[in-house]
Each structure stands twice: as C-alpha cells, then as structure tokens.
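Every protein chain except one is present and positioned as in the full complex.
Then we have subunit A:
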C-alpha cells in the first residue's frame, strides 16, 4: 500500500510543476480502510493534497482511543476520531489533541432488526434481546437513547459479541436486534439478502440523540509547529470530503487503487448510505465544516452523561480549534 501511495504521489508530483519538496503529513484513521474513511484516499488520488504541496501517508487505527493516543504521542499529525471520545479523554487527562473540523454531524449509531421480527421502532425493543460489540462507543450512548424512548436498560436484554458476529446472529435469530453503525448498513443488507431476509434500520439520530460524531482532529504540536501546513491540509481534506460524497463510485475506485482488498462497489454503497451523516440539516444550517458552540456544548453534555463524567469536568470549547478551517 505504501508503495502504491508513493508511486501515486510521485505521479502527481511530476504532474504539478509547483511541487518541489512537499510537506509530509501522517493521517491517522480510527479504524481500517472503508467507505467512511474514503476522503483522505480520494484527496491523494485526485491530487487535492498535491495541489496544496502535501505528501500524505495514511496509518490505520483500531478505534477512537487508539487513534487519539497515536495523535497525542506524535506518531501521526492529524486524523479522524469520535469527538466525544476526545472530550472524554480531555476531561480526564490533558490530551494534546483538538478537533479542527466536524465530519459526521449526526451520530452514526443505530439499532438493526429483521423486518420479519415485527420490530419497527425503538419502543418495540422492550423485552427484546439486543447484541452489541464490547468496545463500541455506542454502548455509552445506549442508556441515553433508551431514556429518550421511555425505556431503561432493565427493559432490554443486552449481550456482547464480536463485531463480525453481530449481523449473522441477527439473521440466524440468535438475537432480536443489534447495535451497530449505519456505516455498515450496506453490508448488512447484502448479508441478509443472502439469507432471503430484509432488515430495518433505526438510527439513533432520528430519536433524540443529536450530536457531533466522527471529526477531523489534530495534534496540538502539529498545529503549533506547522500551522500553515495544517491549514492547507484541512482545505484539501474539506475538498476531498465534498468530492467523495458527490462521486461515490469514483471515491470507491480511488480507495480500491490504494487498498486493493477493498471492493469499489461496496465502498460506493457505503458512502451513499452514510451521506446523511455528513450532509444534513445541521450542515445546511451551520455551514459545512463549521462547529457551533451550541452543538459542541450539546455534544459534551451527551458525552459527559454517557461516560459518567461531571458536566464541569471540561470546558467543551477547549476541545475545539476552528481557526484552521477557512
């Protein structure tokens, strides 16, 4: 992958005459490559970073906290992660990482059930068995979304299982519903189809849980030492995000070029199914790429409650630095 990356960068460097010595930036993903992680790959393949004289390398991560740790220890400069994980980390420890731009302006958490189960809304989950994975950030928000629907944790039977086993468990009837991110919807539909079943998606953002989620974060050292590089990166990244959701198929192919194991069509389907997390009422009202103080406060209220932290453990404004997005 690294080699492919270098070759493509080389090609774009030759193409652009202005590039002499590009600035190196290491981008941190919070998970493995997939549809929602496409923008950074698109930025490289479409030459958006090269236009800004940047040479970007990508490191995969294993969850939000893993990505945060790597940015905090300087192993990467900038990357994607859940902003509520950042807030929770900052409230407990002075983590030198800040959010610079929102990416998902709605939470990606959702319940999924088979159509044949008769479950069609969150209220129908009373007395049902629900499976979730042990380390997902969704678990912290579960009590909140249940409360919004007049349920408590005692009303459901929660079991934990490996993320890869969740959808099969639901399809085989081992569990009534599962908790997962809507980034997986396209995959779940395909799996259910294989067994001749249909699924129902119940996004938590539809039932009261409205907050910032996956965001672009950067290490404070990177912003202090190379502010001008950071500004150019964020500009190119924003351009790549827009391009990705306008051209899902091209984005899928771009990702496939750099990570050949990924199927371009699946990535395109994933991108289409999560467009609502990136472009929605919130972005329409506040403008793409802008954090608002009000929604930041709201996000922190949820994050604090979900993580059992006191509301005044953190001034949520300190977790954000919007000066770099112009």
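Keep this in mind: contacts are C-beta pairs under 8 Å (C-beta built on N, C-alpha and C of every residue); 3 or more make two chains touch, one makes a residue touch a chain; residues count from 1.
Heads up, the rule we're going with is that contacts and distances are computed from a predicted model.
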item: Missing subunit (named according to UniProt) among the choices "NitT/TauT family transport system permease protein", "Cytochrome c-type biogenesis protein CcmF", "Carbohydrate ABC transporter membrane protein 1, CUT1 family" or "Isoquinoline 1-oxidoreductase beta subunit"; value: "NitT/TauT family transport system permease protein"
item: Residue touching the undisplayed chain, where the options are A:130, A:156, A:262 or A:296; value: A:262
item: Selected from A:34, A:203, A:289 or A:316 as touching the chain missing from the view; value: A:34
item: Where the unshown chain meets subunit A, residue by residue; value: 1-2, 31-34, 58-60, 62, 66, 69-70, 73, 75, 163-164, 167-168, 171-172, 187, 191, 194-195, 260-263, 266
